[in-house]
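I'd like to ask some things about the structure below.
In this view, the complex is presented without one of its protein chains, the others remaining in place.
All chains are identified by letter, namely A and B, in their written order; residue positions are counted from 1 within each chain.
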Amino acid sequence: MNMKWYISRRVLWAVFATFIILTFTFGLLLISPNPEASAAAFSAATEGGDPEEARERVAEIRGEDRPWHEQYVDFMVSMFTLDWGNSFTYHEPVVDTILRAYPYSVALVVPPTIAAIIAGFAIGVYSSTHQYSLGDFLGTSFAFFGLSLPNFWFAIMLMMVFSVYLGWLPVRYDTSVEFWSLEHIRYLILPWFVIWTGAIASEMRYARAETLEYVNAAWTKTARAKGLDETTLTYRHIFRPALIPLITIVIGDLVGIIFATALVVEVIFTVPGLGLISYQALVRQDTPLVLVTIMIPVFIAIIGNLLQDVAYTMLDPRISYEERDA
Amino acid sequence: MSLETDTPESTGIDDIDWEEIDANAVRLDPEIFYKYVSLVLLCLLWAYDYIYRDPRLSLLDVDIPLGFTTFNLELNPGNVDYLMGLTLLAMFWWVAVPLARSPEMTKQYWREFRRNKAAVASLVFLAVILVVGLIGPLIIGRPSSDFGAMHEAPVFLGGTWEYPLGTNSRGEGIFKIVIAGMRVSMQVGLIATLIVIVLASIVGTTAAFSGGWVDEVLMRFVDLLMTFPTFFLILFLVYIYGGDLFMLIVILGITGWGGVCRLVRSEALQRTEEEYIEAAEAAGATMRYIVRRHLIPNVSNTVITAATLAIPFLILTEAVLAFLGFGDPDVWSWGRIIAEGRDDLGTAWWVATIPGIFLFATVLAFNFLGDALRDAIDPRHQIR
Partner (left out) sequence: MTDTEPLLQVRNLETQFHTDEGIVRAVDGVSFDVYPGETVCIVGESGSGKTVTIESITRILQMPPGEIVGGEVIFDGIDLTTASEKEIRRIRGDRISHVFQNPQGSLNPVYTVGAQIREAIQANRDVGKKAAREQAIELLDEVGIPEAGARIDDYPHEFSGGMRQRVVIAIALAGEPDLLLADEPTTALDVTIEAQIIDLLLRLQEERDMAIVFVTHDLGVVAEIADRVVVMYASKVMEQGHVHEIFDRPAHPYTRALLDCLPGPDGVTPIEGTLPNPLDHPDGCRFAARCEYAIEPCFVGEHPSLLPADGDEDHLVSCLLYRDGHDESVIDREPRRADPFAVGDDT
């Protein structure tokens, strides 16, 4: 009963958060100089035209000469109905551009993320259960270096060594390559590796920190006293209780990191995914496309947060208990 | 003293200063007097600079004779440099002076800290980066194009000592670029952190002490801020407001305080339960006094640690933005040079590689330092 109430409250909050963020975005766009109009004004000025006139013309085309509340309602309605307008650079609905780009992002992001979660958790748990050992030291050091490594620089270094000097891997992504082919992997391997190293370091650190708490927990001692072998003990009594907070962190933290890394990696390796689209939209000042490509990670984060909280409530018996008591 | 409220900076610092000028405090404590004098001097200098200086002229342009040669010292500070001055002042009054004032505590911290060799090395490295970054460009000057010396190799690969780390495609010396980049990274890291600390302290303590709906609203706002993937929020703000260094630092500061704010609030709530606060309350001290006198000094270790650990993200974000071309084109950011070096990977690998090594090392050093600080001074991580 109370759990349902909690979840519905949580969903309401997510809707509210979306609303606030969109309003905030609208407000920002309203009060700030439109980069696109400034660009038009600038080019008008350099071509000997009237910059103010050019600015107004852009505003008129975009419907920005109307009162702000009309614009606001329009903005919100179109946002919620997925009517996100046309891209200036691609001359097509933004939705189409997004739909064309997202498979590349998925292919780029999903495999290394899963690999990073599995490897990161495994190494992190090994580290915490073998505290102060050489393996722990190496693992912790690796995580430290991974966390400090500037991804974009690392990507360029890899590209320099493996593509430019050794010539083993292609320098630029080629969209004509068959999507489901081994050849495609040759193009993706460096980008995968960069995303993987970007994600694994934080996964390891979180996994180590969360499980370390349980390595010395009283129930671990109880379990050991039962005569359980170390593998079962580690899995059931150290990893499993830590899994709930870890899921939280993975969703909450990883979304931001992965999307940011993916954007940079797509730009460097010219993979035509959402990140590259977003980057090009920013450079070409294609505001509708900028808005949507930036809002996508935001909404994934909001939904991720929601799912994570709901999962937390359902997975952890203690939470529902406290809710029940309250 | 009436002048101090005239400039935006001074009202900011006035609000967060840890030791309020109570009518009696001024009489009691010369430290506070000097603190404010230094602040007012900085603000006056800024105001003078802002109002009277012709942008084409330097604030200071003198030739210092050094016997064999004359050294030309030219100071041309911008808003970022004044903010950096403010940050250094804050570090001096909030970190150096309290440490010097209680040598016993300092010794104990140092004993803890010293055990972590990597952190000691990091501290030395960062101090060098800071000092060289601040003073270096004044001495060796800014990088300048030399189209007769494009893509020169570093000295260890047969280059000349004129360009110890080689040159880029415009013949600009990588050595000078790297030193100019130190300044940028330090400015971004330290100033934005100051903004983060100030905002987080104000909002965190307000939420903790007001309680009720104020607390609820403030913390829900922090929730929202933290839900937003920071990188994209920054990207969006930079898109709208442009990425000149001053704006970028402000954007980094105002988007990054959520986590520290939560920490401050929870520490503050925890501390208020403790006896000395209750004792102070019972003795009739005002809330304002308690917060400044007892609470902030006690949560400052936590805040300093969290802030140190936030610096790597700030520096990396600036570098990424510069790399993507959204940074300040007038600023020698390491990220920007790495982006330029992309086109020369086959011919001049050092252009992208060397600034990246410095960026990596700086971020790594801050991470090591933050980790060691957490072990040494953060009460929440004390070893049992």
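Keep in mind that, in the parts below, contacts are C-beta pairs under 8 Å (C-beta built on N, C-alpha and C of every residue); 3 or more make two chains touch, one makes a residue touch a chain.
Owing to the predicted nature of the structure, the values given are computational and were not obtained by experimental measurement.
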{"item": "Which displayed chains the unshown chain touches", "value": "A"}
{"item": "Among A:Phe137, A:Tyr165 or A:Trp219, residue touching the chain not depicted", "value": "A:Trp219"}
{"item": "Touching the absent chain when the full complex is considered, from A:Gly124, A:Pro191 or A:Pro241", "value": "A:Pro241"}
{"item": "In chain A, positions touching the absent partner", "value": "131-132, 215-219, 221-230, 236-237, 240-241, 244, 315-318, 321"}
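Everything below uses one rule, namely that only the chains that are shown with their structure count from here on.
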{"item": "Averaged-CA centre spacing for the pair chain B and chain A, given as whole angstrom", "value": "27"}
{"item": "Footprint of chain B on chain A - complex, ascending", "value": "17, 20-21, 25, 28-29, 32, 35, 144-145, 147-153, 156-157, 159-160, 164-165, 255-256, 259-260, 263-264, 267-268, 279, 282-283, 290, 294, 297-298, 301-302, 305"}
{"item": "Footprint of chain A on chain B - complex, ascending", "value": "223-224, 227-233, 235-237, 239-241, 312, 316, 319-320, 323-326, 335, 338, 341-342, 345-346, 349, 352-353, 356, 359-360, 363-364, 367-368, 371"}
